[in-house]
Structure formats: C-alpha cells, structure tokens
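Reviewing the structure listed below.
All protein chains but one are shown at their positions in the complex.
Entry: chain A
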Amino acid sequence: MSSTGTEQLQALYLQMCRIRWTEQALALLWRRGLASGEMHLGIGEEAVVAGVVGNLDDRDAMALDYRSTPALVARGVDLTSILLEVVGSPSGLCGGRGGHMHLMSREHLVAASGVVGAPGPLACGFGLAARTKGKGGVAVAFFGDGAVNEGMLMEALNLAAAWRLPVVFVCKDNRWAVTTRSSELTGGGLRRRLGAFGMPLDRVDGRDVESVAAAAARAVARGRAGRGPTVLLASCPRPEGHFLGDPLVRLTSAVGELAAEVRPLVAELVVRPGAPLAQRLSAVKGIGGKAAAVAVHAPARTSDPLRRAARRLPEATSRELAVVARREVETALGRVLGEAVSRA
C-alpha cells in the first residue's frame, strides 16, 4: 500500500469508527427511551457510506433514506446536533421537529426521508441544480435493495439517465426489506434492474471501504465531468435487523418470545376450515426460514466492515483512530444525556 493509500484508508477508517459509535449512541438513546418512534441503524453500512461520502465536497448534495445518520456524520454535520435532534431537543439539528427519519441540513445540502424510494427523485433535483450552477457539483442518492421496486425510484433513474444528470445512485444491498427477502420479489434481479437504464453500474463489496471509495471516485468524477449518472451497487450486512426491536431478531434471540409466537401458529395449523395441511406446513417453514436467515445475519457471523478495514492498517494506528472516534462520540453523547436529563 502506498503512503497516500494508507492515509486515505486511515481517514476512511476514522469515519467508519465515528459512524459506528454514533449508531451505538443512537441505540443507547433509543433503548433508554430518550429517542422515540422507530429506530433504523446504519450499522453494517459504514464502509459504503464512508467510501462514497469521502469523495464529496461543498458543491455536492445528498438525498438519504431513514438510515441517514452515517452519511450525515461522514459529511461533517455536527454530532451533538444530530444526537440532540434524535432526543427531540429544541437545540437539535431540526429543532426537535424532524427526528431521526427526517434529518436535514440546508447548510450541507442533505435531506433524509422515511418514505421508501424518495431519495431518487430528490437526488435528481439536487443534480439538476448542481449542473445548472455549473461548478461541477454532484448529487448522491442512498437507498436500499427493497426500494428498487418503488416506482418513483425507477422513474428517477430513467430521468437521470435521460437528462444525463450528475447523480450517483448508491444501492445499499442488505438483501432484506423489513421481513421480506428482496431476491424473491425483484423481477430480473437487482443488478440487471439497476443496469437497465443505460448508465454505468459498478458492483462493489460494500464491506470493503477501499473498493467502495475507488468506485465512488470514478462515479463522482463522471458526474463532475458532465458525463451523467452512475449506479453503485454495494452489498452490506444488516446485523441489527430492520430496526431496533425487529420482530424477526427478537424471535430468534429470545426463547420465551419464540415459544409465545409459535403456540398460536400451531393452533392455526389444525383449525378448520383452511388450506390443506401441506400448504400450512410450508407457511410455517417459510416463517421459520426467515427467522433463521436473520439469525445467520446476526453480528458475530457477518464479516464486519470495520474489522476488515482495521486489518489493513497497523494495529496501533487502527486502535488509535478508534479511540479518537470513540472519544468524540462519547463527548457528544455525554452532552446530549446531560441536556436530556436537565430537560426532564
């Protein structure tokens, strides 16, 4: 590895650690009941996000989904103000009014949405504005594998291709949409779908931050040079399930819950009238299979993008960077907890 390569990896690894710790801080705030509503974490997406966002500068814009905190952190939005927003503080990024699914910063030209597919059209608009301004800015859309079945995202991909907009579409493929396996419901498959719009598609291992960064650099350069949009298809894990308290994760992690869930299903197997027994058994198998697949996806068994990046750095360096990130997040978290307590 060249020395600039090492420097780049160090910067990326630092961002990944900042993201990971921020996500864990969010989980803590949520578990303590300080953050309300649903909570979707971006754990597992660190390499994808850090690799892409590391290529952006002040000319650029981002349209995000409800796993938006990683991109905000990597883009340099103030950590404390993100966390304050998530606890609903008036001093939060959006005054406590948007919350974790709707984080936005006008200053950074980033906006998140909880509606699946929404980042597509928004990024097209950001891209159109960037091109019109003529300073070489690009727009990035982050979305999941399930979102490619949403009409507005398909329309946006076509519009970007037809207008040759400077947009980078980043599909974070974790293979699941809540409790549904995307492969079962994506006709033609993800790669062919995303590759069907006449724009280049780069498929990368989203756990390998350097591959992502290199692919994103090419996509961003194309956009800046006026050569149109690109799709990045990056696979990544979903160790926490869809959201915190994910029912499938709970099913497989707590024996008590499993028993409580299975009992009524056993009753459904025999009650009449209904489908033939073979069909009923196959339904039970389907549910069990999903729960088991989610369990296989769980933290210990997936290869962690952070560990992967750390292995490519000298041990002392990676440890030092992790400590820096951890301190920064802990300081922010301490301030937020203090504020939350004094408000309560």
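Side notes on the structure shown:
Note that in this section contacts are C-beta pairs under 8 Å (C-beta built on N, C-alpha and C of every residue); 3 or more make two chains touch, one makes a residue touch a chain; residues count from 1.
Note that contacts and distances are computed from a predicted model.
Its record in UniProt calls the unshown chain "Pyruvate dehydrogenase E1 component beta subunit", which is the match among "Pyruvate dehydrogenase E1 component beta subunit", "Quinol oxidase subunit 1", "ABC sorbitol/mannitol transporter, ATPase subunit" or "Transport permease protein". Screening A:Val220, A:Leu248, A:Leu306 or A:Val336 against the full complex identifies A:Leu248 as the residue touching the chain left out. Note that of A:Gln8, A:Thr186 or A:Ser318, the residue touching the chain absent from this view is A:Thr186.
With the whole complex as reference, residues 30-33, 35-39, 85, 88-90, 94, 96-102, 113-117, 146-147, 149-152, 177-180, 184-186, 243-248, 250, 264-265, 268-269, 271, 273-276, 279-280, 282-284, 286-287, 290 of chain A touch the missing chain.
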